[in-house]
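One protein chain is absent from this view; the other protein chains keep their places.
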Amino acid sequence: MAVLQRNISSLLLASPVILVLSAFIIVPIILITAVSFWGATEFSIYPAFLFDNYEFLFTSEVTYRVFFRTLYFAFLVWLITLVIGFTVAYYLAFFVHSLTWQIICFLLCTIPFWTSNIIRMISWIPFLGRNGLANQSLIEMGIVNEPVEWLLYSEFSVCLAFVHLYTLFMVVPIFNTMMRIDKSLIEAARDAGASSTQILVNVIIPLCKPGIMIGSIFVVALVMGDFITVRFMSGSQIANMGRLISNDISLLQYPSACATAVVLLATVVIMISIMLRFVDIRKEL
Amino acid sequence: MGEKRSTGFYILTAIFIAFLVFLYGPVITIGILSFQGPTGGLTFPMQGTSLHWFQELFRTQMVGDIWGSFQRSIILGLTVMVITVIFSVGAGMAYRKKFFGSTPLFYLIIASLVIPSILVSLGVGLIFSQLGWEVHWSTSGLGAQLTWTLPFGILIMFAVFNRFDKAYEEAGRDLGAGPVQVFRLIVLPIIAPSLIGVALFGFTLSYDEFARTLLTSGSRNTLPLEIFGMTTNVTTPVIYALGTLTTLFSLLIILFFLTFFVLSQRRRNKKGSDAGKGLV
Partner (left out) sequence: MKANSKSKISRRSLLKSGVAATTAAAAGTLGAPMIWAQSNIVLRQSGTGVSAFNEIAAKAKEDLGITMEMTALDSDSVAQKVATQPKSFDIADIEYWMCKKVWPIGNMQAMDTSKIKNYDKIVGIFKDGKLTPTSTIAQGTAPHTVSFVDGANGKSFSSEETGWMTMIPTIYNADTLGIRPDLINRPINTWAELLNPEFKGKASILDISSIGIMDMAMVCEAMGEIQYGDKGNMTKEEIDKTIGIFTEAKKAGQFRAFWKTFDESVNLMASGEVVIQSMWSPAITAVRSKGIPCVYQPLKEGYRSWGGGLGIAAHLSGKELDAAYEYINWYLSGWVGGFLMRQGYYSAAVETSKEYMSADEWGYWFEGKAAKGDIVNPQGVKMESAGAVRDGGSFYDRMGSVACWNAVMEENQYMVRKWNEFIAS
């Protein structure tokens, strides 16, 4: 009886979340999967059970190229955000001692995100462009004679924007696990004669693994699903899965968009579930 | 702060400052260009300097309705924020005990987090159109955004309750407090600082959301969509002026919250409780 009561009260507490996610996640996914088998004419979609969309997807060489490009970006951005994110979190957790200052630092990191992303994205052009701030400074400093072209509309600029957008998603969970590390452990290691590097490698990094995993899940999921950053920062020159989908949507090719979406979703889910094998998020947070 | 500051400290401080500069790079560009002269555009070169675009911001634009969409974005952001906080606390409380269906629900929450934003937009848009409902930023838009902010809120609540010392509650219960009283008088004050974090996350994620609202906002745009729409005609440094003002405004708000926080922290320290520490 008490068990039942406990279950009911928990379910009641969780019910709003269950409702929202059912209506706005489960149902849409079911529909997307269904529509991926539908047929499309020029201007409308009709229910059917066709493999056309998948056939086109899997027989086009472009799909594979775009798919690997997406994975490549995810990997690269993951690596960079991990290094930067870990360093920043390490600093905030072990070198900034007062809670107030830690909060101030985090808030300082948040403010740039309150200017609409679209505006920030547009502003990269005058920053990185041929006559932009970066090139002007480089020329003035005498580092280069001619404007550097690859700063904008290139893989570099796409990665840069990703790192800019998503590093914070890495910092927060890593910082969080770092704060849970019992300081006496570190003291003990130090007393035992371990150097700072040894402490970092043998004590802190292993203990931060859950945070790193959670951050990685964020970053990988975000990069895999992005489309607007790639479009803006590559000047529409580079495509990832998200752009294939958004192009299809904008051209009213919903079934084909849904088919790509299903493939993308499956990939992301597989990747994330592999990552979840390594860490029990619920316990480790 | 008692420790001696090592070289490591200075190197890391330098790295952190470099990171901040990197984060603020676009904001700085925006800041400079918002003082563009009246004939200037969105890119360098500067055509003189002026406050023209700040004044222009408060007039009617050629295309688009900045303030209307700003208002919608703020209302939506606050709604998302409040709902996220309340629902997340509920889910967080629920997960303190294992309950029927807790594992599938957990995977659903994770799924909601990792599903590419454009799919949510597409799916929700499709459902509304198949059912013949009208998409609107306050219905479909709100729902689509919640699928993004709720997982964040819930994960934060997991982190909070994982470290929650049950002894406080038990003490309260022993003194004869009912569940509601325990929650209101003991749990809530302890988790309050983290709720600020959840709220902040909720608002920020909603305010800046583009992809999820793209196909779900209906006939009236939120701010990110409106700015995107404005770029289909000549956009002026007005949007930069908006960016600069947003940054300054946020700095002010944060300063306000910080003062508030420092003051309450002091008061709490006087009372000798350190509950809730470290739960950012």
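So that you can tell them apart, the chains are marked A and B in the order they are listed, and the count of residues begins at 1 in each.
As a convention for this text, a contact is a pair of C-beta atoms (placed from the backbone, for glycine too) under 8 Å apart; a residue touches a chain by one contact, two chains touch by 3 or more.
Keep in mind the model is a prediction, meaning the values are calculated, not measured.
Within the whole complex, the absent chain has one touching residue among A:P126, A:P173, A:P210 or A:G225, and that is A:P126. For the chain left out of this panel, the touching residue among B:T60, B:T103 or B:Q181 is B:T60.
In the complete complex, the residue from A:V62, A:V144 or A:I270 that touches the missing chain is A:V62.
Seen from chain A, the chain kept out of the figure touches residues 40-44, 56, 60, 62, 65-66, 122, 125-126, 129-132, 149, 152-153, 231, 234-237, 239, 243-244, 247-253, 256.
Mapped onto chain B, contacts with the missing chain fall at residues 39-44, 47, 60-65, 125-126, 128-129, 134-135, 214-215, 218-221, 225, 228-235.
In this text, only the chains that are shown with their structure count from here on.
Of all residues in chain A, only 6-7, 9-18, 20-21, 23-29, 31-32, 35, 84, 87-88, 90-92, 95, 97-100, 102-120, 122-127, 129, 131-133, 136, 164, 167, 175-176, 179-180, 196, 214, 217-218, 221, 224-228, 241-242, 245-246, 249, 254, 257-258, 261, 264-265, 268-269, 272, 276, 281-283, 285 touch chain B in the complex they form.
Touching chain A in their complex are the following residues of chain B: 1, 8-9, 12-13, 15-16, 19-20, 22-27, 29-30, 32-33, 42-45, 86-88, 90-91, 93-95, 97, 99-102, 105-106, 108-120, 122-124, 126-127, 130, 143-144, 146-147, 150, 154-155, 158-159, 162-163, 200, 204, 207-208, 210-211, 215, 223-224, 227-228, 231, 235, 239-240, 242-243, 246-247, 250-251, 254, 257-258, 261-262, 265, 277-278, 280.
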